[in-house]
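Note that one protein chain of the assembly has been removed; the remaining protein chains are unaltered in position.
Letters A, B and C mark the chains as written, and numbering starts fresh at 1 in each.
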Amino acid sequence: MKIDDTYAEAFPVFVSRVIVTAATRNWALKAATEATGFATSCIGCAAEAGIDIYLPPGETPDGRPGYSILICTQKKDKLKEQLIERIGECILTAPTTATFNGLTEAPEKLPVKLHFFGDGFEHQVKVGDRSCWAIPIMGGEFITEEEFGVVKGVGGGNIFIMGENQMAALTAAEVAAERIETISGAVLSFPGGIVSSGSKVGSRKYAKFMKASTNEAYCPSLRDKVPDSKVPPGIGAVYELIIDGVDVKAIETAMRGAIRAACTIPGVKMISAGNYGGKLGPYQFKLHSIL
Amino acid sequence: MKIDDTYAEAFPVFVSRVIVTAATRNWALKAATEATGFATSCIGCAAEAGIDIYLPPGETPDGRPGYSILICTQKKDKLKEQLIERIGECILTAPTTATFNGLTEAPEKLPVKLHFFGDGFEHQVKVGDRSCWAIPIMGGEFITEEEFGVVKGVGGGNIFIMGENQMAALTAAEVAAERIETISGAVLSFPGGIVSSGSKVGSRKYAKFMKASTNEAYCPSLRDKVPDSKVPPGIGAVYELIIDGVDVKAIETAMRGAIRAACTIPGVKMISAGNYGGKLGPYQFKLHSIL
Amino acid sequence: MKIDDTYAEAFPVFVSRVIVTAATRNWALKAATEATGFATSCIGCAAEAGIDIYLPPGETPDGRPGYSILICTQKKDKLKEQLIERIGECILTAPTTATFNGLTEAPEKLPVKLHFFGDGFEHQVKVGDRSCWAIPIMGGEFITEEEFGVVKGVGGGNIFIMGENQMAALTAAEVAAERIETISGAVLSFPGGIVSSGSKVGSRKYAKFMKASTNEAYCPSLRDKVPDSKVPPGIGAVYELIIDGVDVKAIETAMRGAIRAACTIPGVKMISAGNYGGKLGPYQFKLHSIL
Partner (left out) sequence: MKIDDTYAEAFPVFVSRVIVTAATRNWALKAATEATGFATSCIGCAAEAGIDIYLPPGETPDGRPGYSILICTQKKDKLKEQLIERIGECILTAPTTATFNGLTEAPEKLPVKLHFFGDGFEHQVKVGDRSCWAIPIMGGEFITEEEFGVVKGVGGGNIFIMGENQMAALTAAEVAAERIETISGAVLSFPGGIVSSGSKVGSRKYAKFMKASTNEAYCPSLRDKVPDSKVPPGIGAVYELIIDGVDVKAIETAMRGAIRAACTIPGVKMISAGNYGGKLGPYQFKLHSIL
């Protein structure tokens, strides 16, 4: 097992954290999943979003089971818009849910005026010491805060997992993603937390209309066909984890845990990371320093 | 148990059906879930989308486990755009996936040029008798067709489930949604398949800026506060299933199965449906005729 | 990919099929899982048992979602005892469940007198044309038939999946097991459907007290240490699927589907099967004939 002597390059993002609760864990998960769907990469989606951690009954503002989710965008206005749309379309509509601000200590808050949906029938309530709105709906009442903290976080923390074949690399990526599932403040926005198709900026051949295209240097099937392949001999598949987080520490903790977990799987040969000479962003996470 | 003598009013939508396969059921599900996320209602989302049915290994074009999903929009151009974005961002990026046209008999097909991502390294392959592209990616190759059938389907088929309290109505909605999970050609786009917060068009109080607001006539907590409540006495909660499908028959089959399943749950008191005097659309599904 | 020119050797077992329904799919699954737990091999467990197929709402005697399960033993008396214990301890006790005979056409039926639990408060009811008992319990009433068909089925159908490393072989076994999940009449009794530790009868070294021990001929880590290893070069792991079924046809269908599914996974090198020169039993399933 080799840990490549390189670093992950990352960039600043605006992040809000929403606590979604529901009558049962299952309903909280369904709402959190819908609200963080179609949100893999800011290149093609309106936001990057993922499920942060599970909060058992008793560890949420209303005592019910829940999940915290992170929603990340590159512009602050976009974040406000995405909070309204994703909470309004995907959580307010889901059975038995409530939403709370998951970054109570953030000095800046975004107003997210959901109570207008109540059409004047809504009323204010306290949940513990939180000021919330209760909006009458068909299923009962939807309880929500209307201000959500926003912080400048980190997007694009990453590791590459290289395995001798597809299933070794993929299972390692899976268990690495499982590690991050219990680390607060860090999320994986891609399906199951894993990126199968890393991209480079622009395109060699279709430059006129493609903003991004396959990163041929990391494609095992092209190892002997491209001059600058970064796929070592004996590697059959590469999977990437891309991590967004509330701060540098969350990314570091997630990367460390993910690498250690990935290394428990037989057939994993090398861990590396992606960087772009500073063009992507100011953050650098050196693999050798993190471990 | 009362079946209300009324009908569900529905409207035409453009529908494509995408078959998503992967190495295992779990990975196919994760990709299908991400690709159909943030897609509850065309009011606030770019599309309505949901998982159609599970296809076991051996029942897909490449013999691997998969799911069919439906993506629905009100305009055809928007459907093409959503196919590109949702497949490109959420399925191409997911581990071990492939995508195939799930409406092979539709006379009209939308071109979805995913192979450009391959930046010239892609090549054509046959999967059975289907012409596909193989795009080199980090995890191996992404195999996909590039034309997806489109049909004029039906959006907004619906039933209302009224229960003596929240958990009776919700569990009935859950089992009704489970029934539809195995009916080919019909999907539920809301979280877990269930709508908790039905809306009316516009707003009484915030008309200047709200396109939709809570449907107070169906809110149990407002039963004694609004003049025209449609919530019968003794009803504690109302949940709605909204069904999109490839044709009228799929909607009918889904509504019939859903109503029968809902009626197995103790505490369910009435099944009804939503209609809007023909303003919403031309389709009418009479509950008493369907059963 | 090589399909070994060999056969799986299997033996007769007594089989009953129980349909477990519940209010929701989740509760049916939990009951079915508990009832088929601790039932991997007749060598160390009182029965071999597994979940057969999912039955959606509308496809069961009471219209609710359910699962059929198979319970298999080598003696008929033991089967009756196991039916009483597993239904009584694991399904009767589970929320909202009911149980029905899943082999209605079997000429022979085992009496399973569960109604005595009702202590005289029980009463007879009809579910469709089935004669059942309704037993008052804390959660409501437990509905059950009291006669369960028994047939002479087949135990020990099997395939060996050999992969270049652990994750390739395991993922292939997983997807093969997923194939069998939708084949009616065949079950996998081991955890997740997969056997990691195949055994031989008796023991070389600890013969005095061990009835079975590791099958060193199939252990990749012993390939160079035992004279008669059956592990080909380049194989890093071997997983076995052991299939019990209601008849020869169910075993054949399951083996065929499983082999085809396993072969879709990159890194799988060979499919073989286990046989013991006729000492284990009279059934032979030739791999080359089955496919």
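In this text, contacts are C-beta pairs under 8 Å (C-beta built on N, C-alpha and C of every residue); 3 or more make two chains touch, one makes a residue touch a chain.
Since we're looking at a predicted model, the values are computed, not measured.
For the omitted chain, the shown partners it touches in the full complex are A, B, C.
Checked against the hidden chain, the listed residues C:111, C:128, C:192 or C:282 yield one contact partner: C:192. Note on the undisplayed chain: of the listed residues A:12, A:44, A:57 or A:281, the one touching it is A:57. What chain B contributes to its contact with the hidden chain is residues 26, 163-168, 170-171, 236, 265-267.
For chain C, the residues in touch with the chain missing from this view are 23, 26-27, 30-31, 33-41, 43-45, 85-86, 88-97, 116-121, 135-142, 160, 166-167, 169-170, 173, 190-192, 194-199, 203-206, 209-210, 212-216, 218-222, 225-226, 236-240.
One chain is missing from the display, and on chain A it is touched by residues 23-25, 56-58, 62-65, 140, 171, 174-176, 178-179, 181-182, 257, 260-261, 264-266.
Operating definition for what follows: only the chains that are shown with their structure count from here on.
Centrality annotation: B (chain centre taken as mean Cα position, compared with the mean over all protein Cα atoms).
Note: Cα superposition of chain B onto chain C, rotation of 180 degrees, nearest 5. As a whole-number value, the distance joining the C-alpha centres of chain B and chain C reads 35 Å. Measuring from the averaged C-alpha position of chain A to that of chain B gives a distance of 25 Å. Contacts with at least two other chains are made by residues 23, 140 of chain B.
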